[in-house]
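All protein chains but one are shown in place.
Chain naming follows the written order as A, B, C and D, and within any one chain the residues start at number 1.
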Amino acid sequence: MQEILGSKTKKPGLDPGTLVHVGARRAEKTTITILDYDEHRYEEKEAQTVEECFAFKGRPTVTWINIGGVHQVDIIEKIGNHFGVHPLLLEDILHTAQRPKLEDFYNYLYIVLKLLRRNEANDEIDVEQMSLVLGDNFVITFQETSGDIFEVVRDRVRNNKGRTRKMGADYLAYSLIDTIVDNYFISLEQLGEDIEDLEEELVMDPTKGTLQKIHAAKRDMLTIRRSVWPLREVISGLQRGESTLFKKGTLVYLRDVYDHTIQVIDTVEAFRDMVSGMMDIYLSGISNKLNEVMKVLTIISTIFMPLTFVTGVYGMNFAFMPPKDQSWGFYASLSVMAAVVGAMLVFFRRKKWI
Amino acid sequence: MQEILGSKTKKPGLDPGTLVHVGARRAEKTTITILDYDEHRYEEKEAQTVEECFAFKGRPTVTWINIGGVHQVDIIEKIGNHFGVHPLLLEDILHTAQRPKLEDFYNYLYIVLKLLRRNEANDEIDVEQMSLVLGDNFVITFQETSGDIFEVVRDRVRNNKGRTRKMGADYLAYSLIDTIVDNYFISLEQLGEDIEDLEEELVMDPTKGTLQKIHAAKRDMLTIRRSVWPLREVISGLQRGESTLFKKGTLVYLRDVYDHTIQVIDTVEAFRDMVSGMMDIYLSGISNKLNEVMKVLTIISTIFMPLTFVTGVYGMNFAFMPPKDQSWGFYASLSVMAAVVGAMLVFFRRKKWI
Amino acid sequence: MQEILGSKTKKPGLDPGTLVHVGARRAEKTTITILDYDEHRYEEKEAQTVEECFAFKGRPTVTWINIGGVHQVDIIEKIGNHFGVHPLLLEDILHTAQRPKLEDFYNYLYIVLKLLRRNEANDEIDVEQMSLVLGDNFVITFQETSGDIFEVVRDRVRNNKGRTRKMGADYLAYSLIDTIVDNYFISLEQLGEDIEDLEEELVMDPTKGTLQKIHAAKRDMLTIRRSVWPLREVISGLQRGESTLFKKGTLVYLRDVYDHTIQVIDTVEAFRDMVSGMMDIYLSGISNKLNEVMKVLTIISTIFMPLTFVTGVYGMNFAFMPPKDQSWGFYASLSVMAAVVGAMLVFFRRKKWI
Amino acid sequence: MQEILGSKTKKPGLDPGTLVHVGARRAEKTTITILDYDEHRYEEKEAQTVEECFAFKGRPTVTWINIGGVHQVDIIEKIGNHFGVHPLLLEDILHTAQRPKLEDFYNYLYIVLKLLRRNEANDEIDVEQMSLVLGDNFVITFQETSGDIFEVVRDRVRNNKGRTRKMGADYLAYSLIDTIVDNYFISLEQLGEDIEDLEEELVMDPTKGTLQKIHAAKRDMLTIRRSVWPLREVISGLQRGESTLFKKGTLVYLRDVYDHTIQVIDTVEAFRDMVSGMMDIYLSGISNKLNEVMKVLTIISTIFMPLTFVTGVYGMNFAFMPPKDQSWGFYASLSVMAAVVGAMLVFFRRKKWI
Partner (left out) sequence: MQEILGSKTKKPGLDPGTLVHVGARRAEKTTITILDYDEHRYEEKEAQTVEECFAFKGRPTVTWINIGGVHQVDIIEKIGNHFGVHPLLLEDILHTAQRPKLEDFYNYLYIVLKLLRRNEANDEIDVEQMSLVLGDNFVITFQETSGDIFEVVRDRVRNNKGRTRKMGADYLAYSLIDTIVDNYFISLEQLGEDIEDLEEELVMDPTKGTLQKIHAAKRDMLTIRRSVWPLREVISGLQRGESTLFKKGTLVYLRDVYDHTIQVIDTVEAFRDMVSGMMDIYLSGISNKLNEVMKVLTIISTIFMPLTFVTGVYGMNFAFMPPKDQSWGFYASLSVMAAVVGAMLVFFRRKKWI
């Protein structure tokens, strides 16, 4: 439920723009990491106070400030005010139940994204909100935890691999979005494995637990869909090139990440079709089991009821009841019973029940 | 049913524009509250007669007149005529089964909204209609009851908190809409808790009552959807900035409330998916229960029918029926029966029924 | 089926524009009612021959000619030709299985509408077609019967109530459409009551008849939808103000009737959701009943089978079978049986079956 | 399956434009019928060779050439080349699994339509393809068989009934399309009767056959939908008046046939709703039957199990077992049994099972 409603819904009645952190507190302490680079040099710094970031504003180099943890309202507020971010956006950054969205404030872009991570404890997918503010030559990212998902991007900067150092802040923003979408494929792969296991379980030995697993897979898909569908609109918006912050050379990369998003959506929809088919198979499996139980009952009843009747007949106490007193009578009755059993077995074989 | 049809459908054949109150009479007496303010001062007044409002028309300050209770037709008519509201709108104000809608009469806007409130008595969601007329520097709101949901907005005006006093009537209208949408989250949270309880109940011990609760949750979702989907269109219309009554500085706030509306819709749709999955689980739960009942029956029958048959055989009255007269015969027959029981138990264990 | 196909489908192969009445003959005799008015005077007349209408063409006053019954082809043809209605439209007027539609012939509009009426005989909804031709200052309406649904409009004209007499033919046309849409609410209300009854029946005592009532409610909804969805397009077309026949002052009224149409659609869709939920409840109700029947069977079998077995054991005829000959043997066996019954009852209590 | 895939799918690897007949050979011999007319005279001719048609090209009169049977590739090729039809279209004419479509080659239009005919042998709907080429003053139609569906149009030409002779080739094309759409109503009517029979059968006595009939009705609807939905687009395209081949005076007739198409679609969709409801009723009918069977079993078991137990008690061979030796003992035991039966009957009556 938390996944859907956000941890706590906004307290109604607060003045719009009032900064309150809404969501689970996931990090102990807010970490501030600064990465400043151009093609020729780079500087990396773990800031102790938020004020250390301020110096990087207005530099010609690309500056990436990553805030890990959004529960300390004053930090968010200070950095937001210094970089000129609208108070309503700061409110959104602090409120971790946003949908992925894009807001264009002409001289900067505000993008909300969702990170997905399989929670090992309960096998559900955890959703973490990331806000990204892209300015002319800076990127500020706000994560709920100081997770290491962007380490791969940092490595590329540090080691000057690929194009990152040669290009501007927009390419950095693209790289971060690309990393997030790439991560969705990991969630999809895990989900795919779950579904494959489920299919086998369904054919082999469906139990009550199977139904719950189907339900859990459905939920995971719901979670992914809720993150990806709006993301598609966000990237589609970026890729149309309406903002001047994304330069023309970066647009082709956005088209690439857009394709990946479509691919994620496509895969989720295919999974959906498969899982909804599973439900049918599960239900018909229950019915089939019932049929089998009933067949056993019917076979047993149909064989023993006539037999019991025969024994009943000769269990009656009539004085005159041939061939009660013949020495072959007992064996004759047993033969009759054997014949009844035989006839029944033929009957069931014909009905293909045994 | 009332929730859907409105309390009473309009009497056909009335001339359009004829003012008749249609709906439940929810308030005892109509209350009229006036709040007049600008950045420097504010005045609050509980009007005894409708005429007291008239003086506030045309003042340069922002005037908010709140009418609590719409069953006294003459009050609505007088105030409507004085502020130049079209008779058809007055008809809509009095008829409390409108859908949320926006009508733009160039020099004023007419907005219909729905308040949702959990009815503690029957655990259903009550819907109350609010009409809002936004003019150049006044806002008139018509509620069915004199509920205190807007007290938070009044407080902001009284204590000059936030931006409200610094901005115009359009910001006041926005604040009221925002308060209503915020209230939807409370309904959603309650609904979310209900659904969570339901999920647990479904897994633990589904009964007939569970089905009715699922049905009730579906109804609540229906009620919320019917209020939110058209609301989305209303706010989307406002936010496009087609009316000059909403100034440019307020549009960014409308975009914010639009986001919230989308979030409400998103959550309701997610709930829908979850609840419809529940129905499947409930139905398969019934089938599973049946399977279990049938297994018990089959196990009992399959064990006792052969036993009864064996007793039947030696209950027959044949004169010659070895080993009837042996002293060990009785115990032999008991042993045979024990063997039958054992064989059956092995059979059931293999079928995983016990 | 008649409701859906129309009474009889058009005979294929007829030349287009050939005038043939297709549909049930609902009226005995065609009645022609003429109402001619302006703000100052009005004239009402029951015409005996169709020619009496001709004189009203071209008058500056508003003329409303109502034809009750469309089975007399010659009347329709004469009046159509005199007022310059296209032959294809005359064919449509005579053919009572049209969908609601709007055709704009620049100097006149042709509108097809559907009247709904609960048939008291079979509790189904009857559909009657009404065609309306709106010219510059005349309205001709063609009904299948001479029903009195428009009496309310006539009254307003006679008594000069409301705006009708002050406005033109377009307002008259609007009034008629408004009356029809208002009538839909009555059908909805009846349907709503049916659904409410059904819900109670479903919870209390669902029978086979319940299923048929659900089915009937579905059909009624189908009938209403088929009338309202195209009507929405018709009114939406009128309200966009593309035809000069509807003056600007009337458009605001069309917007009002458009809102009502949306409300009807909304309500029908809400009913649909509710009724489709009912089907689920009905089906699970059947399954629940089966479960209960099976529980009774299982309880009875599980109690009596072991008992019968015990009696069977001591019904065997072995010579040596302790404690057969003890005087307490009989009571001992009864005690054993009582113990078996007790154990079973505890077992069932634990399974919550009793 | 043939209905859906076409008789045989195109052999892959053929060069586009290669003329191969694909489909069932439905006619023995290709027939060529020529009808040439203007307002004053008409000529009708059964051509023996395809060359006889050539003379009619370029005449000022309207020429309609109907080709019955498309399996003789050379005939199609010759006539196509003479009248300047694109080779790809000839390929489409020969390949009888096209969807209805419209292709505009500026100086002529190519239209594919589907004729529906109830196959009396297997009660399924047969689909026949008709291609129509409309030039400035000629119409060429290609049918799979030389069916007589267009005889009604020929009659109108022969007897100079209606407008046909007065108007151009476009009106002739319209007449043919109109005839085809009119024929759909016959299929609908037959389908409607089938559905009505089904509904009665469902209520009276649903059997396995009923399910198959429901399935067959679904298939027929599928067939009709696949013919009508694309047809709608075709006629909508024509009616927008984009091609100059359709004169303005004919457009109003196209609008009429468009309305008919919508009506067909509407009816099919209504049938769909009804048939899908039937499936539910059928399934709940099966469940209801099972319930009834189980009730009989439960009643019988519940009555006779206790009785048999009572007889078992006094069938035991204990020496001391009062009132075994009393003369009233037998009657007493019978009374006990009667009481048991009575109690059971009361129990069942209360549960409303009997």
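Following the convention adopted for this analysis, contacts are C-beta pairs under 8 Å (C-beta built on N, C-alpha and C of every residue); 3 or more make two chains touch, one makes a residue touch a chain.
Since the structure is predicted, the reported quantities are computational estimates derived from the model, not experimental observations.
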Selected residue (touches chain absent from view) among D:59, D:215 or D:240:
D:215
Pick from D:31, D:72, D:190 or D:287: which residue touches the chain that isn't shown?
D:287
In the full complex, which residues of chain D touch the absent chain?
1, 4-5, 9-10, 12-13, 15-18, 86, 88, 92, 97-99, 101, 103, 208, 211-212, 215, 218-219, 222, 226, 279, 282-283, 286-287, 289-290, 293-294, 296-297, 300-301, 304-305, 307-308, 311-312, 314-317, 321, 324-327, 329-330, 333-334
Can you list where chain A touches the absent chain?
152-153, 156, 161-164, 175, 178-179, 182-183, 185-186, 188-189, 192-193, 195-196, 203, 252-253, 255-256, 259, 262-263, 266-267, 270-271, 273-274, 277, 280-281, 283-284, 287-288, 290-291, 294-295, 297-298, 301-302, 305-306, 308-309, 312-313, 315-322, 353
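One rule holds for everything that comes next: only the chains that are shown with their structure count from here on.
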By label order, what chains touch chain A and chain B together?
none
If every step must land on a chain the current one touches, say how few steps get you from chain A to chain D.
3
How many degrees of rotation bring the Cα atoms of chain B onto the matching Cα atoms of chain C, given to the nearest 5?
70
Between chain C and chain D, two touching copies, which fits better, same or different residues at the interface, with half of the numbers shared as the threshold?
different
What is the distance, in whole Å, between the centres of chain C and chain D, each centre taken as the mean of its C-alpha atoms?
27
On chain C, where are the residues touching two or more other chains?
283, 287, 290, 294, 297, 301, 305, 308, 312, 315-317, 321
Counting only chain pairs that touch, give me the topology of the graph as line, ring, star, complete or other.
line
